[in-house]
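Following: one structure in structure tokens, then a few remarks.
Left out: one protein chain. Kept in place: all the others.
Entry: chain A
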Amino acid sequence: MNITIQCFGAFRPFGEALLISVSHGATVADLHGLFLKKLKEIDPSFDNPILIDNSRFATETTLLASSTLLEEGMQLAVIPPVSGG
């Protein structure tokens, strides 16, 4: 199944949004590795797993826990470390 990840902050150079294929039963915890793999497909020189480890995934209304099950067609956002104000 596929989910869409909207990119923000330091992930903007990879595009507005990325389509990621995930297996049934996958959770948000699995998404970190899948997202890293996707970024490396786009830019093989990308080598910042810490940035992904320090990022969260969210819907428009909530930050998702690592245990959240992914569902077909989910529209999520990747939330790298924030710097507002």
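Quick note on the criterion: a residue touches a chain if its C-beta (ideal position, glycine included) is under 8 Å from a C-beta of that chain, and two chains touch if they have at least 3 such contacts; residues count from 1.
The criterion applied here is as follows: contacts and distances are computed from a predicted model.
K.L.:
Out of "tRNA_anti-like", "Molybdopterin synthase catalytic subunit", "Sugar ABC transporter permease" or "L-serine deaminase", which one is the UniProt protein name for the chain not included here?
P.N.:
The chain we cannot see is, by its UniProt record, "Molybdopterin synthase catalytic subunit".
K.L.:
Which residue from A:S23, A:S45 or A:S83 sits in contact with the chain not drawn here?
P.N.:
Candidates A:S23, A:S45 or A:S83; residue touching the omitted chain: A:S83.
K.L.:
Across the whole complex, list the residues on chain A that are touched by the chain not included here.
P.N.:
Considering the whole complex, chain A reaches the absent chain at 6, 8-10, 12, 54-56, 58-63, 65-66, 77, 79-85.
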